[in-house]
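In what follows, a single structure is set out as structure tokens and then discussed.
Note that one protein chain of the assembly has been removed; the remaining protein chains are unaltered in position.
Our next item is chain A:
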Amino acid sequence: MEFEETELRLGLPGNSGGEGEVARKRGFFETVDLKLNLSSKDVGGAGLDLDHDKVKGVQKDKNLLPSVADPAKPPAKAQVVGWPPVRSYRKNVLASQKSMSDESDKGAAFVKVSMDGAPYLRKVDLRMYKTYQDLYDALGKMFSSFTIGNCGSQGIKDFTNESKLMDLLNGSDYVPTYEDKDGDWMLVGDVPWEMFVESCKRLRIMKGTEAIGLAPKAMEKCKNRS
């Protein structure tokens, strides 16, 4: 195919798309840079308090994620500015209708949860929870019965039935990630909770060593933290 438009450009509603401002979805490894220490005080009802404006202008190459993405599923096509040619007014109206109807639907939002090293998957209904903390608590309870072996040079603590996922994550290199509607693997906790529920398709609690393939620099920071 000739002339493939592969530039990743997302125009926010109301923004001019032709020049400058480009909103890029924050991918996994660049947020590893920010905060891995998901202690309870950081997680509020609206998720982590990050400046979403940082999303704009962050250079990110989508191609660094293949080891994370499910190899069976092809990566979603990059959206191009102004295509399909539907006026932003119309797009905005339909988008806001959709978000309103989703609110009132209140159907269940079951997603699969996998944890690296765990023998089987679980399923959670995201609508059962109101905050990230609730979710972590629940996940911690779900997976606390497993014993997890060594993970590279870090060494992962064995933990008892009582310990929660937060303990697991604290000081270790387990990272909660999720696959969103576009097929990208994202770090859990960046976006407001409601937005996360809308876009999350599945969860994966990933070993930090998986991240090595993504961004060595990020792994350094991981190691330096503990």
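The working rule: contacts are C-beta pairs under 8 Å (C-beta built on N, C-alpha and C of every residue); 3 or more make two chains touch, one makes a residue touch a chain; residues count from 1.
Quick note on the criterion: contacts and distances are computed from a predicted model.
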For this session: One chain of this complex is missing from the view, so tell me which of "Transport inhibitor response 1-like protein", "EF-hand domain-containing protein", "Beta-hexosaminidase" or "Glutaredoxin domain-containing protein" is its UniProt name.
Result: "Transport inhibitor response 1-like protein"
Exercise. If the hidden chain were put back, which of A:Val81, A:Ala118 or A:Met142 would touch it?
Worked result: A:Val81
Problem set entry | Touch list for chain A against the chain that is not drawn | 1-5, 7, 11, 15-20, 76-77, 79-91, 93-94, 97-98, 100-101
